[in-house]
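Complex shown without one protein chain; remaining protein chains in place.
Each chain carries a letter (A, B and C) given by its place in the written order, and its residues are counted from 1.
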Amino acid sequence: MVKFVSLAEAIADNLHDGDSVAFEGFTHLIPHAAAHEAIRQGIKDLTLIRMTPDIIYDQMIGMGLAKKVVFSYAGNPGVGLLRRLRDAVENQHPRAIEIEEHSHAAMANAYEAGASGLPCAIFRGYKGAELAKVNPNIKSVTCPFTGEELAAVPAIRPDVSIIHAQKADRRGNVLVEGIVGVQKEAVLAAKRAVVTVEEIVEDVTKVHPNACVLPHWTITAIAEVKGGAHPSYAHGYYDRDNAAYLEWDKISAERDLFESWMKANVIDALPGDFAARVADLEVNK
Amino acid sequence: MVKFVSLAEAIADNLHDGDSVAFEGFTHLIPHAAAHEAIRQGIKDLTLIRMTPDIIYDQMIGMGLAKKVVFSYAGNPGVGLLRRLRDAVENQHPRAIEIEEHSHAAMANAYEAGASGLPCAIFRGYKGAELAKVNPNIKSVTCPFTGEELAAVPAIRPDVSIIHAQKADRRGNVLVEGIVGVQKEAVLAAKRAVVTVEEIVEDVTKVHPNACVLPHWTITAIAEVKGGAHPSYAHGYYDRDNAAYLEWDKISAERDLFESWMKANVIDALPGDFAARVADLEVNK
Amino acid sequence: MSGNDFTADEMMTIAAARALSNDDVVFVGIGAPSAACNVARLTHAPDITLIYESGTIGTKPDVLPLSIGDGELCETAVTTVAVPEMFRYWLQGGRITLGFLGAAQLDRFGNINTTVIGSYDDPKVRLPGGGGAPEIASSCGKIFITMKQSLRGMVEKIDFFTSFGHGEGGDHRKRLGITTEGPVLLITDLAIWEPDPETKEFTVVSLHPGVTRDQVQDTCAWPAKFADSVKETPLPTEEEIRTLRDLKARTDAAHKGKAA
Partner (left out) sequence: MSGNDFTADEMMTIAAARALSNDDVVFVGIGAPSAACNVARLTHAPDITLIYESGTIGTKPDVLPLSIGDGELCETAVTTVAVPEMFRYWLQGGRITLGFLGAAQLDRFGNINTTVIGSYDDPKVRLPGGGGAPEIASSCGKIFITMKQSLRGMVEKIDFFTSFGHGEGGDHRKRLGITTEGPVLLITDLAIWEPDPETKEFTVVSLHPGVTRDQVQDTCAWPAKFADSVKETPLPTEEEIRTLRDLKARTDAAHKGKAA
């Protein structure tokens, strides 16, 4: 039964030390507010799963929450490298982290297999690519009809998936529109699903018959957090804060600067602060 | 490069004797007009692929077009059996046909694999089900991570897929809305794709960002045929003619009645006749 | 209307409806299952989630669909997904708590045939086939079966295993690696049957009002087992009967449609 709760409750109830968790969002609708709440609650030893770990995973890794990262592209999209992740991988600061690295195709298929209740995904991939040699979770199966060898990866089944969406309705049905990424798959693959939304409305089921709507019985907890994707964006609500992504490159470059920025903007902040951060970025509805 | 042509041209150019063809539509948007055109053109030795062969395949089988049927549910939906298909299977009238039978899950996965460019699909299915014993195209693979045995079926890759859709735009992009079935997968899995549409409009790309739109470069030929799904329906245009489905049970029960009905309503008819058949079924837009 | 003014068909549908709850997520077949699910939704289980294999999730039709893909299923749904997604994410994904199946032939262990009468290669009657049933039977949390009793339908041995119930009984499902419960309830026009906890053979636990044990046995080709204490199915309530008949009347009016 879906619960409408505060973000603090949603995270405290559903994300525990040692969990595997996917904060998903493919450049769009990235659940920044939820990740910041996890950082404030100091949850430890997480296995962070995501195709595109960007600023939020850089922040969580820099703050020492992660023991492992499963990913396919660890960059600040369009800007460059993730400097806190680099510091962890190259210098074990603030702690050593394990990495499990895939290609996008592998991760997308693995989420899809998780949503499909399968133990693994098969696809035509990794041909001649060296990741297959360094990641023991890349194997192969042979097509019983053609003899073709296909790549196989285990399904992704997070303990918790956390996404940001545009709207929930009063029943708890969740609407995701625009670049939908792997959010539906992440939610359906997970044991528990937490969703932050821009707003709660009367009914989300009439937008379009084939819109991406997650029925209320697939969601564990919903928290309304206006602006909760910033500096990512919410299609129809506010634009991507591209300047903030560029700025992150500087903030994350030095440990001290990173830590003071995190204290000011995350540790000493609240979910309610996100609304003001998108005020200048709102689009005309 | 997509071509806008008459239905007669679309079928003549793309469907040939001996082809494997999927006229898809899951109760909604069934391409009746296109199937009737294939019957008028007397195309022979077809392998008919479809999850739910209903009236149109009963008609094509009864008229002797099919040498093989690949399917998962051969009924008149909500009414009963397919009497022309029964006559072919039980009495080899008007000719013997080969059947390859699957479950819905297998067919849906096989189309998905076809669209995905894979040689086969894997899924958790057919457990204890006898089809796996009578259909040599049902095999298994072992998950390399868990050891679980999963069912495997070959991908479906028709020579031609034929669907009916609500709209195409002037570029040739095709919009399918409502119960979308496996139409997208059927089109993407096929070598050639023919689409009949209710109407051609200026632009179909603004309906909703995540609506099911097939880009023009995935389609071979488009023909405008108003009412072309009748007695199936087109969401937003006209309702299902449930009475016609009930009536088919009687028409198809006897060979003579079937043949005279086919002469009057198919052989001596034209694609343009479909518009009048839906006149009383139109929904208020 | 009086409490006895109902048909055996109506009793079957209402008994099936009563077995459904608000928390169920049901994969609905056409016919009696669809009627039962919608009666449940319109009476005691307004929040039940109905899913039809056409991809319509959380649908609330005002009339019963003739096919599993009628337009109203989509118009009243929470969302409509593609058929491959339906079978992959929703059914195989383990999201469906209850599957509701009918049968042309059924055996005492809940195995179902809707494929052929006679041999597969040279059938006496070619039936429609399994459709979604093989995986509904193995992927849904549990299975309800509903059918009218007859000697041709409830048989000693089915001609073809379209979908697997409890196989030869006992732990046969488990031995095949199937982790779901399988058939837990059989609702006929005469009685309610449940599988024996050990053998998994269907056992009559409740007779519909006025039905005798002989009537049950006369319309069942295997030797019917009866529970130690067989109950009587409560009479349909006035609300149940009215809801079902209103639904059927709306449905009939809608399906007369256009053709002559």
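We adopt the following convention: a contact is a pair of C-beta atoms (placed from the backbone, for glycine too) under 8 Å apart; a residue touches a chain by one contact, two chains touch by 3 or more.
For clarity, every value in this text was computed on a predicted model and none was experimentally measured.
Q: What are the shown chains in contact with the chain that isn't displayed?
A: A, B
Q: Tell me which residue among A:D19, A:D159 or A:E185 touches the hidden chain in the full complex.
A: Answering carefully, the residue with contact to the hidden chain is A:E185.
Q: Could you tell me which of A:D239, A:E259 or A:D273 touches the chain that is not displayed?
A: A:D239
Q: With the missing chain put back, one of B:I11, B:A115 or B:A193 would touch it. Which one?
A: Per the contact definition at the top, the residue touching the missing chain is B:A115.
Q: Even though one chain is hidden, which residues of chain A still touch it in the full complex?
A: 26-28, 51-52, 71-75, 77-79, 81-82, 85-86, 89-90, 101, 103-105, 108-109, 111-112, 123-131, 134, 148-149, 178-182, 184-185, 212, 231, 233, 235, 239-247, 280-281
Q: List every residue of chain B that touches the chain not included in the displayed model.
A: Residues of chain B in touch with the missing chain: 112, 115-118, 173, 184-185, 188, 205, 209-213, 215, 217-218.
Operating definition for what follows: only the chains that are shown with their structure count from here on.
Q: Determine which two chains are connected by the greatest number of contacting C-beta pairs.
A: Counting C-beta pairs in contact for each chain pair, the top pair is B-C.
Q: Round to the nearest whole Å and give the separation of the Cα centres of chain A and chain B.
A: The separation of the two C-alpha centroids amounts to 39 Å.
Q: For chain B and chain C, what's the span in angstrom between their mean Cα positions?
A: So the centre of chain B lies 28 Å away from the centre of chain C.
Q: Would you mind listing the residues of chain B that make contact with two or more other chains?
A: 123-124, 148, 178, 180, 212, 235
Q: Return the residues of chain C touching two or more other chains; collapse runs of consecutive numbers into ranges.
A: 74-75, 80-81, 88, 92, 139
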